Each structure stands twice: as structure tokens, then as C-alpha cells.
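Dropping a structure here in C-alpha cells format, bear with me for questions.
A single protein chain has been omitted; all remaining protein chains appear in their positions.
Naming follows writing order (A and B), and every chain is counted from residue 1.
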Amino acid sequence: MSNLVEGATGSWEVVIGLEIHAQVSSQSKLFSGAATAFGAEPNSQVSLVDAGMPGMLPVINEMAIEQAVRSGLGLNAKINNYSVFDRKNYFYADLPQGYQISQYLQPIVGEGVVTVELEDGATAHIGIERLHLEQDAGKLIHDQHPRKSHVDLNRSGIALMEIVSKPDMRSAAEAGAYVRKVRAILRYLGTCDGNMEQGSMRADVNVSVRRPGEDLGTRAEIKNVNSIRFMQQAIHYETTRQIDVIEGGGTVDQETRQFDAPTGTTRPMRTKEEAHDYRYFPDPDLLPLEFSDDFVAQIRATLPELPDAKKRRYMDELGLSAHDAAVLVSDRDIALFYEAVSEGRDAKIVANWVQGDLFGQLAKAELDIADSPVSANQLGGLIDLISDQTISGKIAKDVLEIMFESGQDAAAIVAEKGLKQVTDSGAIEGEVDKVIAANPDKVAEFQSGKDKILGWFVGQIMQATKGKANPKMVNQLLRDKLKG
Amino acid sequence: MSVDKATVARIAHLARIGVREEELEPLAAELSGILQWIEQLNEVDTDHVPPMASVHDQALRWRGDVVNDGGKPEDIVANAPDGQKGFFAVPKVIE
Partner (left out) sequence: MAALTDLGIAQARDLLAKGEMSSRELTAAHVEAMAEASILNAMVTELPEHALTMADASDARRASGTTGSLEGIPLAIKDLFCTKGILTTAGSHILDGFTPPYESTVSANLWQAGAVMLGKTNMDEFAMGSSNETSYFGPVQNPWRREGDNQALVPGGSSGGSATAVAGRFAMGATATDTGGSIRQPAAFTGTVGCKPTYGRCSRWGVVAFASSLDQAGPITRDVRDNAIMLGAMAGYDPKDSTSADVPLPDFEAALSGDIRGLKIGVPKEYVLDGMPGEIEVLWQQGIGWLREAGAEIVDISLPHTKYALPAYYIVAPAEASSNLARYDGVRFGLREEGADLTEMYENTRAAGFGAEVRRRVLIGTYVLSAGYYDAYYLKAQKIRRLIAQDFRDVYETVDAILTPSAPSAAFPFGDKADDPIAMYLNDVFTVPANLAGLPGISVPAGLSAEGLPLGLQILAPAFDEETMFRVAGVVEEAANFTARPEQWWKSPS
């Protein structure tokens, strides 16, 4: 598949690298005992350390270390048993210490690789350059006062994993697939909740263009993009902008840009100033971070089955198609839901119900699977009613809709509404006879070879039985009797 | 290495210390003097010496993931020169 973009003067290749900032799932902050919960009162989840008070010192949270190692293992990356925390020095109102504690030359996780699936079923391998731990900054609020910005330090010091990709992506679609895959892996691992609206995951997007086969072009970095859709819009906009600049005889500036959601465009950051000089040096308040191979092995032993392995198993052991398997493993909650329903049931039928009708209902209600009003148990109950021929598949669709609204079990709805399928062959036979007797012309049509008329007969009988007649039995009886 | 006025202005800005134009020249001379004195370190061959950032042999100790701090916003903003409604206020930042 070609990802080339046509400009006025020929084809261009877009080169994309991503720095994903993923908030570590932990109770307390990277270097302090303050809480990390979202949405608290301003400055209520701030320790003296997070506020950069004089004489305050950082002490590292073991959970952040574990989560970083776990994430590194999930990204098939090299774990560094020796790493160093550095200070990245710069002044900003959301940065109380005047530096961010980060990892520069010696990160906790080194190179890795993520396999992503594209729309057309192709796969791409995206390289991971590194993963390092660092502190988040506070938050600036601009709409409270005409001449002032307000600072809330609740986020200050929260542990982030910065996951830096290699410049391996060649389209917005690939970048989207990559972010979705990294998010899925972290969610499977339980190391980041992946909630982009709440800022638990955000990306800096590096975009450049070049003629195919040439060296990398100058890149623009679009900061802090907080949705996949925005990221893809930003990439499209940047691609066009950069091609226009170059084709117009200009050069692309290496600069930091900001995405503007309402217009879908990017613009240079206004706070941009002289080239940054972060004066990184090892943080003298901390010692090097060291752990044993044993520590890594213990974490490795607790890793859950990750999406790639799960997909393979769904295909090999459950006989699902590649597409179905991919959809079901794309998110940890979906996979868990699917596995709960399919336990002891027909894996393919369950797969169809989960990603067919259930997804349809969820999409209509704009709900995540975790918030599904129909539990895995309840969906299983519905499927069981089909399997034991209590209801037909068609009735089941209606039942699911009612379940979705009422939260009732399928069996209760079927009983209450009298939807139990008629499987008494005598009763069905009676209806068949009635219809045949009343429509001799249609019978003649069938017997003259117009097979398709059978469907009309089925419809008549289903109408007469309010859909409850077992369709298989109706078909069989009709065929037998019409052939006469 | 001697530093000139422009360099002093650049590092003063990096350090966010306002320096008046007439202070630049004397500061440049002062800093150059110190840097020149420091450069006697170049007499020492350190090619095969690893840098030492800490005198400790020990590795970093870890604390448990326990929430045992925070919950005192009054303390956090108590010393703020411009504290407003539980926030720190700064001149408006345009991003």
C-alpha cells in the first residue's frame, strides 16, 4: 500500500514519530505521597515536594518503577536495570521546582517494537526508541481573571511514562493504529488507564515530509494532542502545510506547534522563544535507579495475555476470523467481556453477538463496554435461549434491545412477553395446513417451480404465530407439504 | 574561556535574572576570571575516569505506593505572594 501524498510537483512521503505521555496508574505521585485522583479541589492533592517548597526532597514510588518495567515488557522492549534521573531545567508557571525530574541519557526502558494492524489487514512494525519516567507539570487556568493565569498543582509530580517511537509511521492511519495499540497494551497491563479526555494519555506528534528515498526533512512538533482524531487531523494539516511551504520555495522551520481543534489546524506556539537549553544533569537529590533481573522476572511472570497473543489464540483455538479476533482483542475490556460470555458457549456465535448487536446497541447509546447495561452473564443467558431453541435469533435481537433498556434478564423478558418459540410440530402443522388451504394459487406457483414463493409462505406463518414459530420447523413442514 | 556581554545576557536570560545593560560588561569580566581560573582542570587527564555524581555507593531506595501526603491546600498556598481562591496567580500566560 502506498502512503505517498501527491503535491503539485510530485509525490511526498510523510514521516511521523510520536512521544506519548502516559500517566502511570498509581495511588500516589512519582516522588511524593500525594494522591493522583482526577478532578480534586485545586491544590488539594499537592505535597510540599510537589509545590517545590524550599528543602523538599523527592523519594521514588516503587509502583512507578514496576509499572514502567511492566510497560516495557509489554512493548517488547529492553529493560535497563540501571537508569538515572536527570533534571530538565526551564522556567514555567506550571513547573514549581524550575525543573522537571525526567530521564535523559539513561532511561529505564530502551528499544522495543509494537505491531499494528491497518484497515486493509496489513501489519506494520513500529519501533520504540525508549520509555522513561518523568514528572507531570501542574495546570494553568486562564479563564478566571482578565490579567492573570491561575496555577493548580494537583497534577504536579504525577508519574508519567514518556514512550518515544522511532520515526516509523508513514500516514495518519498508521499513527492512529499505533496509538490505539499502545493504549490497548497499557490498558491490558493495567499501567495506564488510557483515558485521553482526562489527560491520562496525550501525544507530541513529530511530522516531517520528504521526497521518497531522501533523508529526513525538518520536523514540526505538535504538542499535547489529546485525541486520536485530533492527532490525525493535525498530521493531515501539517503534511499539506509543509508540502505547500516547500513547493512554494520555502523551508520548514523546526518548531513547536499547537493543534487548534475548532479549525483542525496547527499554529506555532506563542510561548515559543529562543532555542531551549534544558541543561540536563543528574538529579543530585536522587541516586541511580537499580534493580535485579529477578525483579524484572517477577513482573514478567505476572504479565497478562496481551492482544497479539490473544488474537492468535482466538484464531487458532476458537476458530475466529482474523478480523473478528482483531476487533475483540482491540481493548482489554472487550476481550474480557467476550471471554466471559464465550466460556462454555459457541465461540463464533458469541463473537457475532458481541461485535454485532451488542456493539450496535453500545454505539447507539454511546457507551463503553465497561458501562454496558447488559452484563456478560446476561448476554450469555440470551444466547443460551437461542441455542436451546427457546427463542429464535430474530426474536433474540428484539429481546436484547429490551434488555439494554430495562436491564432485565432475557428469560424474564421472554416469559413476560410470551416470546417463547413454538416448537410443537402439531401446532405449526395446523397453521401450515391453514395457509396452504387458503392459497391454492400460490401452491400452484410453487409447484410449477417458483421456489421463491416459499418465503411468502414462511412469512404468513410467522405472522400468524407472531414470530414465535421455530423457523426451521416451519421451513421443513412447508417443503414437505407443498411438494405434496 | 572568556565570556562576552552577549553570552552573559544569554545565560542571565536562561537563569531568568534580569541584568541591566551596564552590569553586563563587569559581569562578563568577573565570570571570565572565574572560568579562566577553573580551566586549570584541563591539566588533568580524565579520559578514562567515569564522572561521579554522588558520593554514595548505595542504590536508590523506594517507597511504597501509599497516599500519605497532600490534603492541605491552605499550607500549599499560605506563602503565595499572589494567592487567589486556592490558586497561585501569575501574570496571564498566553500559550
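As a convention for this text, a contact is a pair of C-beta atoms (placed from the backbone, for glycine too) under 8 Å apart; a residue touches a chain by one contact, two chains touch by 3 or more.
Keep in mind that what you see is a predicted model, and the values were worked out from it rather than measured.
Contact with the undisplayed chain is limited, among A:Ile163, A:Val207, A:Ile222 or A:Leu287, to A:Leu287.
If you put the hidden chain back, the residue from A:Pro58, A:Gly72, A:Gly217 or A:Gly380 that touches it is A:Pro58. In the full complex, chain B makes contact with the omitted chain through residues 1, 3, 7-8, 11-19, 27, 30-31, 33-35, 37-44, 46, 49-56, 58, 60-61, 63, 72, 75-82, 88, 90-93.
Within chain A, the residues in touch with the undisplayed chain are 48, 51-60, 87, 89, 91-93, 96-99, 151, 277, 279-281, 284-287.
The rule we apply is simple: only the chains that are shown with their structure count from here on.
Chain contact summary for the complex, chain A toward chain B: residues 26-28, 32-35, 41-51, 59-65, 84, 91, 93, 140-142, 144-153, 258, 269-271, 274, 277, 279, 281-282, 284, 286-290. Within the complex, the chain B residues that touch chain A are 10, 13-14, 16, 53-54, 56, 58-73, 75-77, 82, 84-95.
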